[in-house]
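Before I ask anything, here is the structure I am working with.
Note that one protein chain is taken out, while the other chains of the complex remain in position.
Let's turn to chain A:
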């Protein structure tokens, strides 16, 4: 590839769009385009052939004319690539797909298709012991997807070459060809079309999520991650994401309703409770991450013991919800249990926050880390031997009775709209209400005088003080609000999991929820946003659940992933409009940070 890039001038001459930088591989754009179309179409077709001869490889890739398993992913990738290619050609009726960049999304999708196909072929060869296990269909798919990628890299890049800093070297030019212009202003559409578009986008989101959560074996999930990993940036480059966010700002209520309906529709797409139980765990985990985002993302307080507040809520609910072994032996109605969990969590938040929020930065992280562990160990020891018998120590409080609203027992399956909803589906829908509540709390507090003050403190605490913000009070408010939200989620968690157990609230553990994963979900997803922690939490929950073969290396991989993320995308997957300054702070200070305590610290 590198040697081929030398004679570009000859090929660029006959090209009308002289402003765009030529592709990595010197092919005339027209032939590149045709080759790419052929590559995408044949890759698409190859998924209808058998890729292997035995059903030993999961997903049954042996039937001609019926794509299965990983073939479906290749098919989807190839089809999308084809559509975007044709849209870039200016085919009528498809233009709307690429209001922004045209070639960069094609390149990304082509790479995604290629990666999924080669992953599938490689997995077959490795798993079944050799390339002989590939049927001709597998070979064809591999070759055609390679052709597609090569042709896609030959497409000219969407943005003209930067004359000031010309991209030299293959790697830099490749990076340059991933860049795309912002889409222009959309022509106004009739309102009902816009509303339908929003609904369709939410439906598509539901389909992608349902597919991901329903992947039955590890290889398929990896394939799914690969394809979405390339597909999401492709959508962003194409300008569709920007279009959607413009639309959703215009019809905010419609978008919120549509997203909520799509989320509520999830249990109706499931035949059994298997994946609904995963979904309800994801939902709880994600909701707690949104709550943590108030503390970390908005107010900039590094809380390493946040899971303890989830635990406080869960234990409170367990104690007052009529579990046979609970020390209190009382049974509140559910709303009262939620309220109790919220209030007790808030009190703990204030007790922990009041002494520690007076100091800045690292101290808070250490104190919260300590508190998280103290909570767990205390729960373990309040068992009647080393302390008063409140929590049953290591046994936890099991057998919390299922919730009943009037005669509706959440523990029993019910048939709604012809679909049988099991226990977890019931709790999923209940939890969804709390998720919506917590998202509303997050958004409303963010867009207010209080939220602005939090962000101001995060950005520059000294300047915030000079603007009349009582930073201690506001930080305490953020901390207590975060604790309250976690406590609310904890009360549902206790019911979903039938009980509480001290080991569920560790600082770090291989399964979520734990403080490290919660923080990672916020940072991975994007601080200060709602969708960031939701996506981050879903990923961090699903990856360990689906890829159990890497359980031994999980924390190692987790650490590596975070390091890479911080290196290449410190703002997280979803960037907040006001991006994090913390990681880039260079400002010189007029006063030392700790002027209030009279200490002269050497923080720059």
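Everything that follows uses one rule, which is that contacts are C-beta pairs under 8 Å (C-beta built on N, C-alpha and C of every residue); 3 or more make two chains touch, one makes a residue touch a chain; residues count from 1.
The working rule: contacts and distances are computed from a predicted model.
Chemist: Identify the UniProt protein name of the omitted chain, choosing among "Multiple sugar transport system permease protein", "ABC transporter ATP-binding protein", "Cytochrome bc1 complex cytochrome b subunit" or "Carbon-monoxide dehydrogenase small subunit".
Modeler: Checked against "Multiple sugar transport system permease protein", "ABC transporter ATP-binding protein", "Cytochrome bc1 complex cytochrome b subunit" or "Carbon-monoxide dehydrogenase small subunit": the hidden chain maps to "ABC transporter ATP-binding protein".
Chemist: Kindly state which of the options A:469, A:522, A:543 or A:574 is in contact with the chain not pictured.
Modeler: The one listed residue touching the chain not shown is A:469.
Chemist: Just name the one of A:304, A:340, A:382 or A:450 that touches the chain not displayed here.
Modeler: From the options A:304, A:340, A:382 or A:450, the contact with the absent chain belongs to A:450.
Chemist: Just checking the interface: what residues of chain A touch the absent partner chain?
Modeler: 440-441, 444-445, 447-453, 455-456, 459-460, 462-471, 477, 481, 578-581, 587-591, 595-596, 598, 600
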